[in-house]
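In this view, the complex is presented without one of its protein chains, the others remaining in place.
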Amino acid sequence: MMASRIKWAGVAVIAAGLACAPLILEQTGNLFWINVIAEIMIWSLLAASVNLLLGYVGLLSFGQALYFGFGMYGVAIGVSHFGLGLWPAFFLGVGAASAMAAISGAVAVRLTWHYFAIITVVFSLIFYFVAMSAKSITGGDDGLSFSTPALWEAAGLSLTDRVTQFYFIYMIVFACFAAFALLVASPLGMRFAAVRDNENRASLIGINVYLTRWIAFVIAGFFAGVGGALFALFGRYASASYMFYHVSGEAVVWSIVGGTGTLLGPFVGTALLILFREVISGIWENYLIAVGALVILVVMFAPRGIVGIFNDLISRRERSKEGREDSEIEPLAQAD
Amino acid sequence: MDLVIALTINGLVWGLIVALIALGLSIIFGLLDIINVAHGDFFMVGTVLALVIAGTTGFWIALVLVPLIGLALGLVIERLVIRPTISAASLTIVTTFGLSMILQEAVRATFGAQARRMAAPIPGTVPLFGLEYDVYRLFAAVFAMLCIAAFFLFLSRTRLGTWIRAVRHDRETATALGIPVTRVCAFTFGLGTAMALLGGAIAAPITTVEFRTGVDILPVSFMAVVIGGLGNLKGTVAAAILLAVLEGLISSFADPTLARITSLAVMSGVLLLKPKGLFAGATR
Partner (left out) sequence: METALEIQGLTKRFGGLTAVDNIDIRFPKGILNAVIGPNGAGKTTLFNLVTGMLPATSGHVFFQGEDLIGKPPHQIVARGLSRTLQIKSVFGGMSVRDNIRIAVFANEGVSNPFRPARGYRDISRRVDEILQETGLNRLASANAGALSYGDVALLEIALALANRPTLLLLDEPICGMSPSETERTVERITKLARTIDVILIEHDMEVVFKIADLITVMAQGRLLVQGTPDEVAKNDKVQEVYLGTPEEVE
């Protein structure tokens, strides 16, 4: 189908563009932007985590920052308190985030609609406060700094080199989005779609709705945890303030602006809003007003988000090319 | 012991103010079915307006003006922002999140980032339980109580109040009975906003006034609504007071953060075990 070919071409362009970015930026001397793009990729995982739940399973979580935080602290505490190497710390962070998602998900997924959103916030707040008060372990509000362990001693690769760090993050984020794409196209992904589309019907054809939602919740926690772990490695820093509901809320905004229910929507939304912030904050100190207004306008006029609208345009173009409209589908009974 | 008493009474004072704010949140949640993330920021705007107006014309005028401004603000926001987005059900929370950003930043831009404190409108203290207690705090508690009572009277005795209760109870029947549901909802949003701003005005002299105070008040108000039970207004008031007193008590011997964690844990428990609220069945 032409439409999906265009979409995949778009994905390829973005992936290739990102791969070349550091080399181009090095040449033009804009080293600062290498780090900005790296940060965008990291935060896009948090947005992707929101997107999985909201766009594919129909659950609005306002507390994904909790799992981001677990990933972040897993690495920070692993390195500074236990002296772990890079990969062990990374897996500790991701594992902690996924485990937390499994436990809290078992409880949260029982609820639906507003109550689900509320309890996700409540959980993230509880741990935010715990992290704030356990200053000795987490560094509280001031945060926990550490020096990054070597990436690959033998090859002399270290995250202190901007470009190496960029590609490290790029490869992991790429792998995550690739896994996301596979997931969505898989039978499990179809299960998610069924639960989101018509919960009643789903259970009538034999789907365990609760279990399906829980699985999605754990996977979402996993993605958020990877983001948090990368964030800690990137900034050599972890702070409880990144677990606050405001962070979760921003991730929801990025996901919606980019387009929920699409593969690259979270990336596009995150990129747009972080670039917006970097560019506008230099010009207008109170740029957050513009961001807030943008959010409201997007919900009012473009709730499908940027990538969502793009997809709609492509599909419509394809359908009109083939000359077939939905209304032309004759009911079988009349077709004799 | 003195500390315990002082913190408990503080808790009671705050509990009544939070009750006022939470009632506003509850009617908005109950009628319009939206989670208003900006509700805490409405409270914050109330504190800021109160401080500014008190500086020019006096606190007592502020106490009257601020809720009226709140009503107007709520009506405008409902018309411009809420109504156009209300059909995208789960997205309304995002809309109010954007609103929250705008409010906080707008206040930061005009009022400044510096936290300020207000002089007590009623200076002095009274001896209470062997302590010297601020007169203004006692006034604040009484005034908040009167406002809450007025709110309940409004709901039960006036026609508009009855309409609000009808729409909350059964929207379709209310429409069939000829009640102008859209306008009732708009007014409800305005009323809820006004109550948040009023709470802010009352609280202004006893809290720091800055653009971030809303962020703290929001979870507290939601806790009162959820634990009290959605739709159970009296339960919300009781929950607000109980939570504030509980937190005050815990703060007297432990980290205030622990107090907050305890309240949140209670809230989780209620959401999971008694989703209709702690007082479901106790009151109608």
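By written order: A and B. Residues from 1 in each chain.
Keep in mind that, in the parts below, contacts are C-beta pairs under 8 Å (C-beta built on N, C-alpha and C of every residue); 3 or more make two chains touch, one makes a residue touch a chain.
Worth saying up front: this structure is predicted, and the values here are computed from it rather than measured.
Student: Missing chain touches which shown chains?
Tutor: The omitted chain makes contact with A across the full complex.
Student: Considering the whole complex, which of A:A9, A:M171, A:A185 or A:L313 touches the chain not shown?
Tutor: A:A185
Student: Residue-wise, where is chain A in contact with the chain that is not depicted?
Tutor: Chain A touches the missing chain through residues 182-183, 185-191, 193-194, 197-198, 200-209, 326-327, 329, 331-336.
Here is the rule we use: only the chains that are shown with their structure count from here on.
Student: Please compute the C-alpha centroid of chain A, do the same for chain B, then give the distance between them in whole Å.
Tutor: Computed value for the inter-centroid distance: 33 Å.
Student: Which residues, counting only chain A, touch chain B once they are in their complex?
Tutor: 54, 60, 62, 107, 110-111, 113-115, 117-119, 121-123, 125-126, 129-130, 132-133, 245-246, 249, 252-253, 256, 285-286, 288-289, 291-296, 299-300, 303
Student: Write out the stretch or stretches of chain B touching chain A in their complex.
Tutor: Residues of chain B touching chain A: 29, 33, 35, 37, 81, 84-85, 88, 90-95, 97-102, 104-106, 108-109, 215, 219, 222, 226, 255, 257-258, 260-261, 264-265, 267-268, 271-272, 275.
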